[in-house]
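Every protein chain but one is kept in place in this view of the complex.
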Amino acid sequence: MPKTDLLQGTLDLLILKILALGPNHGWGISNRIRQVSREGLCASQGSLYPALHRLEMRGHVKSEMAPSENNRRARIYTLTEAGRQQLETETETWEQFAASMRRVLRTT
Amino acid sequence: MDTWVDNLPEPGPYSCRMSTQRDERIALLQGTLDLLILRTLVFGRQHGQGIARAIEQQSDETLLVDHGSLYPALQRLEARGWIEAEWGTSENNRRARFYALTKQGRKQLVAQARQWRRLAAAIGGILGPEEA
Partner (left out) sequence: MRTRLRAYVAGLLHRNKIDSEVDEELRFHVEMETQANIERGMTPQEASRVALRDLGGVTQTREAVRDVRAVWLDAAVRDLRHAFRSLARTPWYFAAAVGVIALAMALTTAVLAVVDGMLFKALPYRQPDRLFAVSASFSKLSTEADTGPLRWKVSPLELNAWREAVPSVEFTAFSEGYYDTDTLELGSHPAVDARFFETLGVALKGTGFGADDFVTARSPIAPIVISHAVWRNHYALDPSAIGRTFLDSYGTTRRIVGVLPPDFVLPSGPWVLESMRPLVINDPASTKRELTVLARLPGDVTPAQVAERLTVATRRISARWPSVPANPEMLERIRIARGPFDTVRLDPLRTALASQAAVTGAVVFWAAVALMLLACLNVAGLAVARVQDRHRDLVVRRALGARYVDLVRLLALENVVVATCGTALGVWGARMLLDATTGLMPRSLQFLKPPVVDARVVVFSALASALSVLLITLLPARVVWRQSLQGWLAGGPSVTPRLRRSGSIVSVQVALATVMAVGAALVAGSLVRVWGEDPGFDFSRVADLTVSIRKAAPGTSQELASAIGRMPGVRAAGGTNHPLAERSFNGNSFERPAGALPATSDAARAGLRPRDPSDVIEEVGVTSGYFDAIGLRPIDGRVFTETECALGAPVVVVSDRVAREYWPGKRAVGQTLTKEKGGTVTVVGVVPDAKYLSLDRNTQPAIYRTEPRYVYHLVAAFDRSGRATVHDVLAMFKKQCPTCTVYKAQMLSDTLGASIKPRRFNAWLFSSFGIAALFIVGAGILGLVAMTTGRRTQEIGIRMALGSTRAGVVRQILREQVVSVFVGLLAGGVAAAWLVTYVKSYLYKTPLYDGWSWGAATVLIVGIALVGALIPSLRATRIDPIRALRVE
C-alpha cells in the first residue's frame, strides 16, 4: 500500500480531476479550481506548476507546447491512462481520509 | 486502508489570496496534525504516546500517527503557546511530558476546525457530486 503524501496529493487530485474533463493549460486549471470551489480554494499558483511538472515526470499527464490565447504558446496538459487510474486511487484515499477526520471531529 | 497522517514541507497548495508567504503555506499544511492534536487534548492532558493512541482510536484505527512527525508538531504547538507542557508520571510509572490545551489553543482549535471543513467542502465540490 503506497504511502500517499496526502495534502500534496490533494492538489494532484484536483488537477487530475479537472484534466479528466479535458486537456487544459496551467492557468485554465487554476481558474477552474477557483471557480468550482466557489472561491473557497485559491490554489497557490506557485505550487500548481511544480505539481503539474511532477505529474508529468511520473507519467500521469503528458504535455506539449501549443499556440493558445493571446498569441502565445502555452503548455497544454492531457490526462494519460495511468493518470486516470491514479485519479481513482487518489479519490478513494481522499474520501477515506475525510471520513476519518469527520469521525475525529465529531463532537466539536 | 490506513492513511498516514504526515507532515510535508511542501509549499501549501491552499493559500487563499492573502497568504503567499512560504511559512504560512507550511503552517496550513501541517494544520491537519495540529488540529488532531488540539482536538485530542480537549479531553484532558495527555503525553505524546497517549495523544497518538487517542487519535488512532477516535478515527476507528483508520488514521495512523507517525511518531517522527508528532513530536516536532508538539514542539511547534508549544512554541506558539497553543499547548503547554509539564513533567509527570505516566500510568506505568515512567517520567513523561504531559501536554494540555491553553486558552489560546482552545480558540485555535475552533478556527482550525472551521478551516478544515471549508477545505474539505471545497475539494468535495471539485470532485463532484459524491459526498466529500
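Think of it as A and B in the order they're written, each chain with its own count starting at 1.
Please note the rule applied: contacts are C-beta pairs under 8 Å (C-beta built on N, C-alpha and C of every residue); 3 or more make two chains touch, one makes a residue touch a chain.
Note that the structure is a prediction, hence the values are computed from the model and not measured.
Residue by residue, what part of chain A touches the chain that was omitted?
25-27, 30-31, 42, 44-47, 49-50, 53-54, 56-59, 62, 65, 68-70, 72-75, 80, 82
Note that in this section only the chains that are shown with their structure count from here on.
What is the distance, in whole Å, between the centres of chain A and chain B, each centre taken as the mean of its C-alpha atoms?
Those two chain centres are 24 Å apart.
What does chain A use to touch chain B in their complex?
Going through chain A, the ones touching chain B are 1, 3-8, 10-11, 13-14, 17-18, 33, 36-38, 40-44, 46-48, 50-51, 91-101, 103-105, 108.
Chain A touches which residues of chain B in the complex?
1-6, 8, 10-17, 19-20, 25, 29, 32, 35-36, 39, 42, 55, 58-60, 62-63, 109-110, 113, 116, 118-128, 130-132
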